[in-house]
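Structure first, then comments.
The excerpt is restricted to a subset of chains, each kept in its original location.
Order as written gives the chain letters A, B, C and D; numbering starts at 1 within each chain.
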Amino acid sequence: MHSDRASLGLKIAAAAGLLFMHLPILLIFVYAFTTEDKSYQWPPPGYTLKWFSVTWERPDVWEALSLSLRVAAISTVVALVLGTLCAAAVSRTRFFGREAISLLVILPIALPGIITGISLRSAFNLADIPFSFWTIVLGHATFCVVVVYNNAVARFRRTSGSLVEASMDLGANMFQTFRHVILPNIATALLAGGMLAFALSFDEVIVTTFTAGQQQTLPIWMLEELVRPRQRPVTNVVAMVVVLVTFLPILGAYYLTRGTEMVAGQGK
Amino acid sequence: MTTAIAFRQVSRHYGTVRAVDAVDLEIAEGEFFAMLGPSGSGKTTCLRLIAGFERPTAGEVEIFDKPSGAVPPYRRPVNTVFQDYALFPHLNVRDNVAYGLMIAGVARAERHRAAEEALSMVALPGYAARKPAALSGGQRQRVALARALVNKPKVLLLDEPLGALDLKLREQMQVELKSLQRQLGITFVFVTHDQSEALSMADRVAVFNEGQIQQIGCPQDIYDRPNTPFVADFVGSSNVLPPEMVERLTGKRASASLRPEALRLQADGYAAQVIEKAFLGAVTRLTLDIDGQKLAMLLPKGEEVPEKAATVHIGWDEDALHLMEQRDA
Amino acid sequence: MPEVAVSSPASRGLSDRLSDLLWSRQGLLILLLILPPALWLGIIYLGALFALLAQSFFSIDPFSGLINYEFTLRTYGELFRAANLDIIVRTVLMAGCVTIAAMIVGFPVAYYAARYARGKWKALFYLGVMLPLWSSYLVKVYSWKLILAKEGILSWLFETLHLSWLLDAYLLLPVVGGNSLSVSWTGTFLVFLYVWLPFMILPTQAALERVPPSMLEASGDLGARPGQTFRHVLLPLALPGIVAGSIFTFSLTLGDYIIPQIVGTSARMIGQAVYQFQGTAGNIPLAAAFAVVPILIMGVYLYIAKRMGAFNAL
Amino acid sequence: EMLTAIGEGEGQLNIVAWPGYIERGETAAEFDWVTGFEEKTSCKVNVKTANTSDEMVALMNEGGFDLVTASGDASLRMVAGKRVQPVNTALIPSWDTLDDRLKEAPWHYVDGTHYGVPYMWGPNVLMYNTEVFSDSAPTSWNVVFEAMNLPDGQPNKGRVQAYDGPIHIADAALYLMAHKPELGITSPYELNQEQYDAALDLLREQRKLVSRYWHDAFIQIDDFKNEGMAASGSWPFQVNLLQGDNAPIASVIPEEGATGWADTTMMHVDARNPNCAYMWMEHTLSSNLMSDLSVWFGANPAVPAACSDGRGMQTAEGCTKNGFDDFDRISFWQTPVSQCESQGECVPYYRWVSDYIGVIGGR
């Protein structure tokens, strides 16, 4: 049946769905070029490129961007480590509480972010932990673990256990096996998971609002900027640049993971 | 003669499942040893106990007369060819084969040379740069073999290595494996559920059923003198005659096995009715009914094939009827 | 042939010895693997969650806004006031509608991407779903405000097409209508749907991709028309993925406080209530009690999802 | 515990403030009363804006700030909650320049102790679209409370807004004070159950007219530009900004009078930068701040001289326009408490909070 053609109705529905997802983004792009800076007016009264240079010269953009990048990078690393460990443990054995662990991992993303945020904030207050870079990371890593975990656990499930045994059989100890067999085989899954985690962290507002104290990550900066506009198109420029800059990595990750899906699949 | 592998009352239970149950076994160095048995009879578990992926719940596996209890897989002089090959998908054929040597710290040039050598041993030179995904089943199997052989293990474990190949390729690989084993003098422990494979290749065969060894012996013994009805039935689909019938024929009350090829048309023999016939190429298999008992008979090519529902008269040599000890199968 | 002793007493490296230890004690290995994530999630996350929940049993001094650290159920009593129940019902309804709509809108996209798109088209669909995920949530929400405003793009579009009467007629409808789309429930709903749609499509597509084509062929072979195959085979098999997606859309809607604040009728949703009680009103006990509501709802939801095998499809 | 001498500045200062209250020239270059202070004292000013009084109280309860520009409905709560500390007026040289009407105002002067320095005050004006009202200003709050046709012939339903904070109940009470004298309301912040219920009823009627409550000054500005809004209670701040954008907007204090805010700079009990805080409090009184802010925000300075002495942009007419002389027509925000002065038992503020959420939710 896969060789059949899709029906016209399906094609239209799918195209409409995609269109629905993209028109507002196009709008963001358009407003990055508008000449009107106080409010948004449709259609834009004129077009200009000046907001790009304005954005370039705004130190607060760079500060927020740099904070966001650092937070996302560190959170992703933490999530990669925790998620991989968890996936390894859960997929390799049937131990007591395995179910509980997988539920626990899913919980931070299954419960609304505001709950995670408030819980962490009140916990920080109770424990007298001042807000800092690390409190943001703490929040982000918590909900990023699940993305890495899901990707890794699926790959672990597909990578047959006999690969590990084959490696040990050929004389590699646990660490060598991890280095030479497990890691290369889950690498692309981790990459995909890591990318998602990074994206999730990079765009997070809800939890961050509660764990950031006075610092501004890029989304918080945007919230501030959107509500109290100085130069509204600047936020659009930032949003647009983020989309464009991430375009290639997303595509790259897609081709990377797709290629290895097939290789990993050969283990029957 | 050195004993390469010995099982001393080895059991491996999973909860209530007795995958391997009080098995005693000795495999001599240099032997080609086959483990034969139906699916789920514990063959793979035995191999895994030898390789060290599983630990016995009772008993002891000895490797070259030393207890292996605490020895991890990566320190056993044993290599495995896995049922699903377990080739590393991220490494090319050369690196797959050289993996064990890399781990052992052999220099790059040296191990590449050894890998090439092993590959030509399995008739796969020129495939070194391919990824496993680009190989056919038979080729993968041979890479898995080369990967194990390159480490010059003392014992090579093979878990149904030919299971996925088609008949033609399988027969060809059987011959190759056998001659490789002779040439290298390595102990082979070979798991299969295909009786003709076990019989044709092994020096000795252990027939497994439900975690226990039913019989150990050379192929001829297993085939001609099965210990139990299970062995008789499983190895070569022998006819198993029930004790009542045997009593009528010989006076002794015991089950007996009777090979289909031992039956022949014989004018003064027992009357039997043909209920099914199947042309198998070299022979024709008849299914006969003799006093309510079904018997299989192989008619060599050239003899005239009776029609379905016809009555034929059959007989067999006295000594073809092999009496068995009574044991549950 | 290198002589490899069965157990060589020769001196070995640290990693080797550690490896031996881990091999002989598989339990230890699992423990080491599970310990860091369990500590992180179990202590930091669950700990924080319980700390919050514990506060729901305190009350707040009505005048100074300071927490009175004494056990009481008064806060829960407040939770059951009609105004608060309204908030809960309203939010759950919205989350349900958004989830169902996301299924309906997202399914064809996921289905097409999983079953028909090949090669370049497949990559295009992938990008098409991932890019919105990567573009700033806030900017997207604001761009919707522009689309939906009374003098916004949609009105402009309807006007250009001479269809303003249609929009006006719709806005006159009770409940879903309003002064303009951006201050109506329809607007809130649309923005929610838009923002969470990729979270529905991704798992649905993954689940659809896992349905072997031979299942569909078997169904056709047994006489089922494409529609019947869809209903009896494809849908049940893709369901875990859809349920997994719905966990996201449902939970995200349940807890969001930014969208209803920017687009909507000002009537509170749970996220806003929690945010307001916590942040602007400083009434942490009531916020905590409110937080219990989505936790309970998601608990039930997760339980059902788990029974349907959705966790494996997340 | 009260500081007796001002020492070296700590290098920074964290302030919770209303939006638009502390400007350093970002929105409009000419409005800057921070840069000079920072240069002079080396105290770097960090501002956290809060949109409602409740949010301010919550932020102060949480801590980490030195100062807050608290309105009357927040200040007493913080005093009672011991979130703010008494201020040593002797350390503020310009104290004497303060408006006498504010020096001992009840929202910061408690039991003979000063808990802050008056900052700025102003009315909650009725903002309206001049095209809709064809330049004849509305005279009563009824345009936002009762269903009617506006001068442009269209109904007001869907075209008015109201403040998204419980204190808006007081606006309703103020309206009732004028239109239902039989209820006997004497202060819009001190309502007995009956009066309170009447106010809520009025607000429920208003709910049918309001399509969205305003909560954030800038969102309200957007709404007046893009959503076709006709009238709403608002701050002079929004009026000024909209007029600055040449929007057809004006404002008025209607005949019923208006609620209003009078803000006080208060200092957190655990302020980590007390020296900078005192310097800032003095700065608020003595610099261009009062004058420029009163222009910027459309409010009245706590230092009367700032209207006319040319230290900033404000002029005497400007102050008059901002309602400097209407002090008595304004009912300043206070926190409603249950033991109220005018009658025995009043509905306390926490009830206001939850009931107002109910009203907005349509209940």
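Following the convention adopted for this analysis, contacts are C-beta pairs under 8 Å (C-beta built on N, C-alpha and C of every residue); 3 or more make two chains touch, one makes a residue touch a chain.
This is a predicted model, so every value here is computed, not measured.
Enquirer: Could you spell out the copy numbers for the whole complex in terms of the labels on screen?
Expert: A x1, B x2, C x1, D x1
Going forward, only the chains that are shown with their structure count from here on.
Enquirer: Shortest hop count from chain C to chain D along touching chains?
Expert: When the steps are counted carefully, the minimum from chain C to chain D is 1.
Enquirer: Going by C-alpha centroids, which chain is farthest from chain B? Tell me that one.
Expert: Relative to chain B, the chain whose C-alpha centre sits farthest away is D.
Enquirer: Could you state the distance in Å from the CA-based centre of chain A to that of chain C?
Expert: Comparing mean C-alpha positions, chain C is 14 Å from chain A.
Enquirer: Based only on mean CA positions, could you tell me how far chain A sits from chain B in angstrom?
Expert: Taking the mean C-alpha position of each chain, the two centres sit 52 Å apart.
Enquirer: From the C-alpha centre of chain A to that of chain D, how far is it in Å?
Expert: Taking the mean C-alpha position of each chain, the two centres sit 41 Å apart.
Enquirer: Can you list the chain D residues in contact with two or more other chains?
Expert: Only 62, 219, 222, 225-226 qualify.
Enquirer: Among all residues of chain C, which ones touch two or more of the remaining chains?
Expert: 19-20, 23, 146, 151-152, 278
Enquirer: What chain pairs are in touch here?
Expert: Those chain pairs which touch are A-B, A-C, A-D, B-C, C-D.
Enquirer: Sort out for me which residues of chain D touch chain A in the complex.
Expert: 14, 19, 26-27, 46, 48-49, 62, 64, 216, 218-219, 221-222, 225-226, 245
Enquirer: Along chain A, where are the residues that touch chain D in the complex?
Expert: So the residues of chain A touching chain D come out as 38-40, 125, 130-131, 213-214, 227-230.
Enquirer: Going by the contact rule set out above, which residues of chain D touch chain C in the complex?
Expert: Residues 50-52, 54-55, 57-58, 61-62, 77-78, 80-83, 157-159, 164, 210-213, 215, 219, 222, 225-228, 335, 337-338, 348-351, 353-355, 357-363 of chain D touch chain C in their complex.
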